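Of the protein chains in this complex, one is absent; all others appear in place.
== chain A ==
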Amino acid sequence: MSTRRQVITIYRLLLREAEKIPAYNFRMYAGRKIRDTFRENKSINDFAVIDQKLAEAKQNLELIRRQVIIGHLYSAEKLVIEQPKKALRRSK
């Protein structure tokens, strides 16, 4: 697999996994952080650095997977801004 392909694959995997984080604030942060980090590192040309970053990304992917499980085990009520539209309309 070419490096470009590898990077895009892990980027997608990370984003997809981050979407599953149950806690609103952590989910939003993870998405923002992943996008910003990949964008920031877009211009890296050195293959050694890219490999290192890829390894880091893989570790983080595993971390997010574990945290998704934990988040589901001890989930909390949803925040006020996460409520479906219907609930909000009723309140008005």
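The rule we apply is simple: a contact is a pair of C-beta atoms (placed from the backbone, for glycine too) under 8 Å apart; a residue touches a chain by one contact, two chains touch by 3 or more; residues count from 1.
To be clear about the criterion, contacts and distances are computed from a predicted model.
J.: If you look up the hidden chain in UniProt, what protein name do you find among "LisH/CRA/RING-U-box domains-containing protein", "cysteine desulfurase", "Lipid droplet-regulating VLDL assembly factor AUP1" or "DNA sliding clamp PCNA"?
T.: Of the names offered in "LisH/CRA/RING-U-box domains-containing protein", "cysteine desulfurase", "Lipid droplet-regulating VLDL assembly factor AUP1" or "DNA sliding clamp PCNA", the one UniProt assigns to the missing chain is "cysteine desulfurase".
J.: Just name the one of A:Met1, A:Ala48 or A:Ala76 that touches the chain not displayed here.
T.: A:Ala76
J.: Touching residues of chain A against the unshown chain: what are they?
T.: Interface with the chain not displayed, on the chain A side: 21, 24-26, 28-29, 32-33, 36, 63-64, 66-67, 70-71, 76-83, 87-88, 91-92.
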